[in-house]
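Only one protein chain is missing; all other protein chains are in place.
Order as written gives the chain letters A and B; numbering starts at 1 within each chain.
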Amino acid sequence: MGEIKKDMVEMKEAPEGYEGRGFFATKLDSVIGMARSNSLWPLPFATSCCGIEFMATASTNYDLARFGMERMSFSPRQADLLMVMGTIAKKMGPILKQVYDQMAEPKWVISVGACASSGGIFDTYSVLQGIDNVIPVDVYVPGCPPRPEQILEGVMKIQELAKSESLRRRNSDEYKRMLEGYNIEVSK
Amino acid sequence: MSELEKKENPYLVSSDTIDGEIATLNLGPTHPATHGVFQNVLQIDGEKILSAEPTIGYIHRAFEKLAERRPFNQITPITDRLNYCSSPINNMGWHMTVEKLAGIKLPKKVEYMRVVIMELARIADHLVCNSVIGVDTGALTGFTFMFQQRELIYDMFEEVCGARLTTNIGRIGGFERDFSPKFIEKVEAFLKEFPAKFKEFDNLLTRNRIFMDRVIGAGPISAEDAIDYGFTGPNLRAAGVDYDVRVMNPYSSYEDFEFDIPVGKDGDTYDRYMVRQHEIYQSLSIIRQALDKMPEGDYHADVPDFFLPEKEDVYTSMEALIYHFKIVMGETSIPAGEVYHAVEGGNGELGYHLISDGGRTPYRLHFRRPCFIYYQAYPEMIKGSLISDAVLTLSSLNVIAGELDA
Partner (left out) sequence: MEQKYSTIIDSIKVKHPDAIISAEQLYDIPCIHVNKEYMKALVMDLKNNFGFNFLTDLTVIHYPDNKGNELCGSYLFHNWVDNVRLRMKVFISTEDNHLPSLVGAYKAANWLEREAFDNFGIKYDEHPDLRRILNMDEMDYHPLLKQYALEDESRRDKDDTFFGR
């Protein structure tokens, strides 16, 4: 305990900009992107085996909290990142979509494991062959189940995406068309 | 509550018990407190549960149909995903089923090796369950403690088979390789250090006044009801029935080991917790005995039909090449017959009912999944209790969605 050692605390680099005496000017996009990427609130949508690996990721040894994800949000309304982990059966599909609908923009989706990404070994009548049939996905993590390191890597990829995303993206026509392609109502 | 308030917020009405109104609460399928995907539609009067209507099948993956399309050695990965908290037990159970059908006699060493792996898996399974009971009562510390220890068990599995969770460990007829010295070293270190760490967890919860007040009397079930509902495993033993497949129908040389079967009395959450706690100590003792008594010998049975030959032989000898091809392509012939084999899984009697018509795949494979059978008692168990107790009951039953829905 005691005082925090300075060199153990990692300070985030400020985005590119113009610096002078008493001022610093940069793009709004970059500042917001930096803030977003380090304060993502994940919603763990864990259904099966990958969920157990996620428990390992979130607990002591692998410690997801190192990346600014201390706070799991179990309510979709306060979440930024939907982490789908495990098999999604057809019975579950509509519920997943509803959860996605309830999340506020901006939102990202990470599909953890083979089952969520493509159905995995369960090419059967009851399993949804990849959650991208129902909702758009930003990052896929392969593995059955992926190791905690892989899940961390996937989350960090999402952070990169969030960091470099343009503020206009969610209002663009392409984005709206994509959502319409999934039959998801575009939020006003 | 005024009429206006009622009108504007229809959901508020439900908490108004003065009128004796009954509310419907939808718990799940993605509720954080349910540890998996089960839906329970509760009828509640205030906090009190009047009835519950469970819906399952949210991760139904058609294991049984899938197994009818796969050669015998390719079914092991499916069994991994039944109770994924203790996959090695499922793997071994499946191997033993096929061995029973094909009449394969195993060297004693393989059976002892299996016991070591299975008991490690049982510890991992019970650790998850008990630390999650802690989380549901608001004690997160134990969870973080125990997950560190569980990682050690996963390290050991990795040493044996290369995977952490879905292990696909062992082969029909034995193991793919002998235990490495590194593995033995790790188990020895675990046996030495884990009990002290586990004691710490024990001290945190077991005699903790707050914890005891919280869990004693939550979700009880009587022995008669438990038997009627088909309970097995720790949940049945918590109700005071000393049924354990390892003792009743010993497999894999369990009859060679000395161990106790802990039983509870009331079948409530505390008893289930205690039974699992004590089983962890028993498992440690079994592992110790197995390591001490480990006989010399081969790490697999002499069954070229099932056991992959050495890679070097595949390149140099014709016979090995043929066997290799046959196994990899799933063309091994298995006698026709019908066999049932049960092992004591993390949650109870895990049975494999295998019907073979002599073809390359099972004609039918049915899994007796303990979770599926005992989860049907859940509405009965939580009737009249509080919602928070219902959550505790669910986590102490250790219902694993993968096993529930198959």
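Quick notes on this structure:
In this text, a contact is a pair of C-beta atoms (placed from the backbone, for glycine too) under 8 Å apart; a residue touches a chain by one contact, two chains touch by 3 or more.
Quick caveat, the model's predicted, so the values are computed rather than measured.
The chain not displayed here makes contact, within the full complex, with A, B. Among A:Thr87, A:Thr124 or A:Gln159, only A:Thr124 touches the chain that is left out of the view. Touch with the chain omitted from the figure is made, among B:Glu68, B:Glu176, B:Asp256 or B:Asp298, by B:Glu68. From the options B:Phe72, B:Tyr112, B:Phe175 or B:Tyr229, the residue with contact to the unseen chain in the full assembly is B:Tyr229.
Considering the whole complex, the residue from B:Glu111, B:Glu279 or B:Glu349 that touches the absent chain is B:Glu349. Where subunit B meets the omitted chain, the residues involved are 56-57, 60, 62, 64-66, 68-69, 100-101, 225, 227-230, 243, 248-249, 337-340, 342, 349, 351, 353, 355, 363-364, 366, 368, 372-373, 375-377, 405-406. Residue positions on subunit A in contact with the hidden chain: 90-91, 123-126, 129, in rising order.
Here, only the chains that are shown with their structure count from here on.
Per-chain CA centroids place subunit A at a distance of 30 Å from subunit B. Listed in rising order, the residues of subunit A touching subunit B in the complex are 44-49, 51-53, 55-56, 59-61, 72, 74, 86-89, 91-92, 95, 99, 121-122, 124-127, 144-145, 147. In the complex of the two chains, the subunit B residues touching subunit A come out as 29-32, 36-37, 57-62, 65-66, 77-78, 80-81, 84-85, 128, 143-145, 147-148, 150-151, 154, 164-166, 401-402, 405.
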